[in-house]
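I have a structure I would like to understand better, so I am pasting it below and will then ask my questions one at a time.
Only a single protein chain was left out; the remaining protein chains are all shown in position.
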Amino acid sequence: MHSAYKKWILNSYDKINSDYVELDKLDQLVGDGDHGSTIYKGITVAKQLYLNKLTSPLDETMAIISKQMRIEMGGASGILMSIFFDESGKIDKSNLNSSIIDIFEKSIDKIMKIGKVKAGDKSILDIYIPVLNFLKKNSDFQFKKNEINEILSLSLAKTKEMEAQVGRAKFLENRGLGFIDPGAKSTEIILREYFESLL
Amino acid sequence: MHSAYKKWILNSYDKINSDYVELDKLDQLVGDGDHGSTIYKGITVAKQLYLNKLTSPLDETMAIISKQMRIEMGGASGILMSIFFDESGKIDKSNLNSSIIDIFEKSIDKIMKIGKVKAGDKSILDIYIPVLNFLKKNSDFQFKKNEINEILSLSLAKTKEMEAQVGRAKFLENRGLGFIDPGAKSTEIILREYFESLL
Amino acid sequence: MKKIINNKDQIVDDMLSGYIKANSDRVKFSNNSKRIILRSHPKNIEKTAILIGNGSGHEPIAMGWVGEGLLDANVVGDIFAAPSGDLIFEGIEIFKENSGCILLISNHAGDVMNGEMAIELAKEHNIDADLLLMYDDIASAPRGSEDQRRGGAGTTFIYKILGALSEMGEKKETLLSLGKFVRDQTRTLSIAVASGVSPISGKKIFHLDDDEVFIGMGVHGESGYGRQKISSSKKIIKLMMDKIFDDYQYKEGDIVIPFINGSGATTLMELLIIYNDVEEYLAQYKIKIYKPLINEYITTQESAGFSISLLNSNEQMRNLWISPSSAPYFHL
Partner (left out) sequence: MKKIINNKDQIVDDMLSGYIKANSDRVKFSNNSKRIILRSHPKNIEKTAILIGNGSGHEPIAMGWVGEGLLDANVVGDIFAAPSGDLIFEGIEIFKENSGCILLISNHAGDVMNGEMAIELAKEHNIDADLLLMYDDIASAPRGSEDQRRGGAGTTFIYKILGALSEMGEKKETLLSLGKFVRDQTRTLSIAVASGVSPISGKKIFHLDDDEVFIGMGVHGESGYGRQKISSSKKIIKLMMDKIFDDYQYKEGDIVIPFINGSGATTLMELLIIYNDVEEYLAQYKIKIYKPLINEYITTQESAGFSISLLNSNEQMRNLWISPSSAPYFHL
């Protein structure tokens, strides 16, 4: 799995690197204008660590990466977005589908608990949950990248019509209505690269 | 003389009252935007005092008015512009021309000494001096209002082409070149009303 | 963006470096992190430590309040971002030998998530640490939902009073309950007049029209009661004080400590005019005033605006409020 994960992290880094200015601009509209810079700090440290930790077992590698992302990013997004990276270390080649489902279930549980957040609150959760639903529905077949990508695009677009119940957008006069959620956008990027590398 | 001086002060008040916003605007261009408000404070207190002090001898009245103007106005313009009001109390009906000349000479001396200023420095002095020159040249005849008014207008216009050597305009990048001097403008108003009431 | 800074990524580190150099007689970095500010002369370990984790960009708070008689430590996050729970835990760990540790957290989502995580880590390591949640901003939630309110400038009363009492060796449980009592006697309402610029995005943090003010805005531009045309100090103060008086029952003879906090660009001239009007408002209800605090302490970069915080005090609180402190940027 190491080589797939390496690909995931490096490709995510490249994508965020080229998109983070856009993400900052989006967060200017619905937050405080720093989400791009923040996730860029996180994925940069993930990349550096990954290149240094190739010899450790995957779950240890990912636990270290998750912790360092959390520390580098800080804030609400650091603690919440690093969860998936930690859980993802528990992937099991011989039980691929169910271990992926498990990763998503555990991540979602933790995000909901720590972030006091639920589906429809206009957050990263609104990407993870539709993906999990798709995975569960298709657990007996091989997951198809193009189908997942469609779910990702669709779910991200849906955040546009949501009014934020969490995060800084919650305190805006229009609660971010009419704009996609910045955290959802970066999560969509990262999950797209995840399945792209894994499947 | 009391009734002429009363007329002078009240008319000056009326004129400044209708012009002080303009004067502030002018001082915005070549200073810190407060000359109108400052001279308005001075002439207001002069008016109030004059209405209260009609029983005192003229020189005492004017000395009190001068001091209160200085206190109300503060800054460079307060100490300098109040000088003429003090000196003006020494007017002598029986020696009208020479006493007026004396008032101007003494005022100019004090302004130069306290203000460390000379002709051409773009200041109130550039009104007083041409008037004094005219008065001296015509000391044997009755002073003519319309001739003095012409001197006043001309002298004020000339300050436009001067570069300030004193006052805040001295520190501007263009030293106020191209604009008339605010203190000269209010002095012109006050002297115009002076001769208007006196002659 | 017109800020005097070097590399954007180094803002917080450059600032803290300057701060520690300038105040080396009173504060220092922790051994392991240049994001943890400690007193140069630590408190005796018999006493309870008081620390806070918070985002930067609001200077002088909270780094400026580390000192004898005030905070034992400040764990500093990036601009407007709470430090991670891991880093806050590192701060707590420094005081593991102390008679307990109180982590102050101003009620903002990121701060709370990371503060709670730090407390859990402390529990796992058998370190005696409690979280004290601070909130006071009446614009952010109605009466009855006080614990949903954001932390505003009135949290200052908790910092100072617990800082002073802990210095005297009071035990943790008493400190916690006094902290909650102070919190419950505090009300804050703020007003935004013009936005400052985020040093990260280089853009205004929020938008206000040229003749507009915003009553109840939070320290990062969070919304409150809404927009108004600007009017005189007296009218604005009446409006704000009426709202505070609707929220808390003051009565004749109460002794209130007022804190007028400037959010960055508002001049001390204005803050003093505002205080003059607050004093007149209180006098009209025969409410007494004790030792007000008036200056810029909790800022949002160079935003214009201010907040009014009132603590309805008892004698103990008043004595602790004026007790000495060596913190470089707290001055009554």
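For this structure, a couple of remarks:
Letters are used for the chains, namely A, B and C, taken in the order the chains are written, and counting of residues starts over at 1 for each.
As a convention for this text, contacts are C-beta pairs under 8 Å (C-beta built on N, C-alpha and C of every residue); 3 or more make two chains touch, one makes a residue touch a chain.
In this text, all values refer to a predicted model and were calculated from it rather than measured experimentally.
Within the full complex, the chain left out of the display is in contact with B, C. For the chain left out of this panel, the touching residue among C:Ile5, C:Ile45 or C:Met168 is C:Ile5. Listed residues B:Ala4, B:Ile79, B:Ala119 or B:Leu177: the one in touch with the omitted chain is B:Ile79.
For chain B, the residues in touch with the chain missing from this view are 24, 27-28, 32-34, 37-38, 67, 70-71, 73-80, 114-116, 166-168, 171-173. Listed here are the chain C residues that touch the chain not shown: 2-7, 11, 14-19, 21-22, 25, 56-57, 59-60, 64, 193-194, 196, 199, 210-211, 213, 230, 232-234, 236, 264-270, 272-277, 279, 289, 291-292, 294-296, 299, 301-302, 304, 306, 329, 331.
Convention: only the chains that are shown with their structure count from here on.
Chain centres here are Cα averages; for chain A and chain C they lie 33 Å apart. Each chain gets one centre point, the mean of its Cα atoms, and the points for chain B and chain C are 54 Å apart.
Residue positions of chain B touching 2 or more other chains: there are none.
For chain C, residues touching at least two other chains: there are none.
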